[in-house]
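First the structure, which I've put down as structure tokens, then a few questions once you've had a look.
Omission of a single protein chain aside, the complex is shown with its protein chains in their original locations.
Coming up: chain A.
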Amino acid sequence: MKLSLGPVLFYWDKAQLGNFYAEMSALPLDVIYLGETVCSKRRAFSLDQWLGLARELQACGQAQIVLSSLTLIEAASELSSLRRLCDNGQLLVEANDMGAVQFMAERKLPFVGGPALNLYNGHALGQLLDSGMIRWVPPVECSAALIGDVLEQVRDMGREVPEVEIFSYGHLPLAYSARCFTARAENRPKDDCQFCCINYPDGLALSSQEGQQLFTLNGIQTMSGEVTNLLADYTALQACGADVLRLSPRAQGMAEVVTAFDKVRQGEAPPLFVEGCNGYWHGHAGMLKVEEAGLC
């Protein structure tokens, strides 16, 4: 089982990004995704700087470096940036939009199909395999059973299944909008957002009027309020055909998260219970916790 570090979904400044990747580079990660996937206005790193960071990470470790593309493309400038990203000439690309799929297919280059692509059945997956997809990150709302069914359908079609990467830890990216909800919460128009999401390195919590934690606002992205954690479900992850487990960066404690997942894949028994939600994995509402999952 491989471990991957997903792209940083929050807006961190250059120093925080630098320190974070310096720490991560020493950890047993097999794949590291870099790049801005949420908002094109965030410019702590330019494309060239991401590529520079990729070279540094490649020089000091074995991890495969992948460049993740922006998820919601609206402006012509964003489409141009997407084209440049697909033309980077060095790194594998994670396509988070069908435009990225189209660009990679035109260039006859392999790509990773990110979790924002709507791929829920073998026939759809086959279309993307024809376009060059070599690794599939299912939408975060997919259950273990659904993922298993999709892979079985792909095999039944006489096709080889791609590598499968499961979003296993972190706030789940749930929705994308034209509206910036962080700016709205601060009563600012999006066009004058003052980059206020940089003040929330773990996002901005949204709860019900009864104080129940529901969502996390992250600019134009809405994430789960709870962190998902599938470590207790490790055996089921293996059984369903997962090749890679994605750990999505948080501002604090990521080294401990990577270490905990690494120990389990090295043979340590998975914990019977962990904090966080795992409802989607078990075919329920995403926010639910199916306890003692390890016993299932």
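The criterion applied here is as follows: contacts are C-beta pairs under 8 Å (C-beta built on N, C-alpha and C of every residue); 3 or more make two chains touch, one makes a residue touch a chain; residues count from 1.
Quick note on the criterion: contacts and distances are computed from a predicted model.
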#### Entry: The complex's invisible chain, by UniProt name, from "ABC transporter substrate-binding protein", "Ubiquinone biosynthesis protein UbiU", "Multifunctional fusion protein" or "Electron transfer flavoprotein beta subunit/FixA family protein"
"Ubiquinone biosynthesis protein UbiU"
### Summary
The one of A:29, A:91, A:204 or A:274 in touch with the missing chain is A:204
## Note on the structure
Among the options A:60, A:175 or A:255, the absent chain makes contact with A:175
### Query
For the full complex, which residue in A:7, A:35 or A:122 touches the chain that was left out?
A:122
### Summary
Which of A:149, A:163, A:202 or A:262 touches the missing chain? It is A:149
### Query
Hey, which chain A residues sit against the chain that's not shown?
71-76, 78-79, 82-83, 97-103, 105, 116, 118-128, 131, 139-141, 146, 149-150, 152-153, 172, 174-181, 184-185, 189-191, 204-212, 214-215, 217, 222, 224, 279-280, 283-287
